[in-house]
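Shown here: the complex without one of its protein chains, the others still in place.
So, chain A:
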Amino acid sequence: MILSVRDLKVSFRTNDGLVRAIDGVSFDLEESEILGVVGESGSGKTVSLLAVMGLITDPNASIEGSIRYKGRELVGLPARELRRLRGNEIAMIFQDPMTALTPVYTIGWQIAEQIRAHQNISKAKAMERVEELLAEVNFPNPHEAMSRYPHQLSGGMRQRAVIAMALSCNPALLVADEPTTALDVTVQAGILDLVRKLRATHKSAVVFITHDMGVVSELADRVMVMYAGRVVERGSRMELFSAPQHPYTRALLGSIPPLTGEKPRRLPAIPGSPPSLLRLPQGCAFGPRCPVHYEPCVTGKPGLGGGTHAAACFRVAQA
């Protein structure tokens, strides 16, 4: 087990009251497994992974629960210890490659900086390693690319540089926060191939955050669907796509246009919009938008059952 998250709760103090961004999220990750985390904006997928990285620096945030990396508790770990893991054993790829790199340094310098933060090697050795890494993420001319500044590279190339940086210390866990969202579809496909290949060569476990069901269906071994700070369904890719249980998951899948057969005149959409985390509805947070809600949904919060495939829904529990 690489990562084990139990009952993670993240809340922020704001002027309007306490915002519970993550409310009791639990999941496990095995070695070289790809976990897809799906959800709308504001569903808490990014915040939960930032909590894993220890990157929630907001002084108004409070983090409860347990995050165990290889059996070691990360919540409450001193900053110095956490820094030793970050970038070294746990690496992260960010959403927007346009702004994720410091504009005033070459990408070679920036990757070498990370290597040298964790390994005691000479600058020249680090640069050799950078060249290997850039070749590995398919830079056509890695040696030349090292001396390029971020603004001289295209979005896809920048994202490759960010990935090379994340891989530089052979992390056991790679967290990718919507790494393809800001990119063209063709570039996107290249990046997904790369993630797959790297999982195979580096044996890294990957948490892949996205709101794109298509990406998940291509890449993930297991999938976790989030809504309003909670996990509403989890299961293997096969289970989730062939037999979705939660009404939200079904609605998400239903809003993907079919490739074959007659196209609907209008794509089905989920009515309403995600609730404000400040004013969550009573009971099930998805209740007001749910086509099949009934009395129990208002009075109680449905829990996520055990087993590999589970959904947090009273209807499912009832059936």
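To be clear about the criterion, contacts are C-beta pairs under 8 Å (C-beta built on N, C-alpha and C of every residue); 3 or more make two chains touch, one makes a residue touch a chain; residues count from 1.
To be clear about the criterion, contacts and distances are computed from a predicted model.
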item: Absent chain [UniProt protein name; select from "Thiolase", "Oxidoreductase", "ATP synthase epsilon chain" or "Peptide ABC transporter permease"]; value: "Peptide ABC transporter permease"
item: Residue among A:T102, A:T201 or A:T299 touching the omitted chain; value: A:T102
item: Contacting the left-out chain in the complete assembly, out of A:N88, A:Q159, A:Q188 or A:T210; value: A:N88
item: Residue ranges of chain A at the interface with the undisplayed chain; value: 53, 55, 57, 79, 83-88, 91-92, 94, 96, 99-104, 106, 113-114, 117-118, 149, 151-152, 162, 165
